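One structure is given below, represented as structure tokens, and several questions about it will come after.
And then chain A:
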Amino acid sequence: MKYTYYPGCSLERNAGAYHSSTLAVAGPLGMEFQEVDDWNCCGATEFIAVDKMQAYALAARNLSLAEKQSNGNGATMVAPCSACFLNLSKCDAYLVKDAPLAEKVNRALAAGGLHYTPGSVRTRHLLEAMVTDVGFEGVAAQVKRPLYNLKVAPYYGCLIVRPGFLDKFDDEEYPTSLDKLMRTLGANVVDFPMKAHCCGGHMTQISEEVALGLIYRLLKNAADYGADVITTICPMCQLNLDAYQEHVNRYFGTHFKIPILYFTQLMGLAFDMDPLALGFGKEFIDAAPALAKIGVEPPPKPKRERPSKEALPMPMMPEEE
Partner candidate 1 sequence: MADKQFEPLIIGFTCNWCSYRAADLAGMSRVKYPPNVRLMRLMCSGRLDPEFVLKALRGGADGVLITGCHPGECHYLEQNYKALRRFLLLRRTLKQFGVEPQRVRLIWASAAEGARLAQEINKMVEEIRALGPLTWRDVISANGDRPLEALPAEEVTA
Partner candidate 2 sequence: MTTTAFSPEAPVLARTRRSFMREIVEDTPGGDPRLEMCIQCGTCGGSCPSGADMEYSPRRIFAMVEADMREEVLKANTFWYCVSCYYCMVRCPQEVHITDIMYTLKRKAIREGYYRESSASDAPDFSETFVDAVLKYGRSFELGLATRYHLRHHPIGAVKMATGMGLEMLRKGRMDLTPRRIKNLGQLQAILREAEDVAREDREQIGGGA
């Protein structure tokens, strides 16, 4: 399957591990990426706070380049970064909804000899493209070294599921696609109620105190549920939980040592790829001790605790087998 690829600024450097592991696993999964030529910043969460029209023009230039590159064949643009995914899909959604805005944005684009037809480029998040197009079975077929025994907390963050401008692919409060993907890799997925909560976003720059509080909540919750690693799908989430983990420990007097790994890194590991090619080693919290826990044998199925005689039945959930 061919996709237009929008890496975004973070993947160029700070999230290099995400970039290299994405490209590494894409091959075996049959995903072919063609980078948008000369793409620019999506605007992150900052541009729209300063100038609305410029923010839309900025994002629209990328959409326009992708449209041009697709030669009018209706481009599917994959973004691995949640903020890029949100900005680009939101820009497109609002241009479709708000015709006067689209007209103005196109006036701006025309100054650069560009044009964008609202609705012509569908921006998708890497995770969504993977679980929808490749599917869990397609991923399972590539697993050579299952991640047995590794307790993974799947962390979605905000922007992949909220507000959901295109057709919603997962629940905005309690998503499960990454859980299923990790289970496909053989990992032991822990319950993680904070899985779609905020990583602190840009608060690290604005009020470190507030940001550390937000990061602490996530780390504590993952630790409370016994996670060995947290897996993430967004460079900003990775950076905040990883680079600030020691700050959190100092600030709150805690001793968290939870490596924060991109889901593509764990996929590569399960596909038995070279850890260096997957960008391992770039993380602040060393992943080696956690990864050493990966076993060769699948763990024994946990025995279901027999409810006591007095216990009341739990509500039936749709997914229960």
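Throughout what follows, a residue touches a chain if its C-beta (ideal position, glycine included) is under 8 Å from a C-beta of that chain, and two chains touch if they have at least 3 such contacts; residues count from 1.
Per the selection procedure, all candidates are chains of the complex that A comes from, given by their letters.
All values derive from a computational prediction rather than experimental measurement.
Taking any copy into account, the candidate from 1 or 2 that touches chain A in the complex is 2.
Against candidate 2, the residues of chain A that register as touching in their complex are 9, 12-16, 38-41, 43-54, 56-58, 61, 90, 93-94, 97-98, 101, 104-105, 107-114, 158-159, 162-164, 172-173, 197-198, 200-203, 205-207, 209-210, 213-214, 243-244, 281-284.
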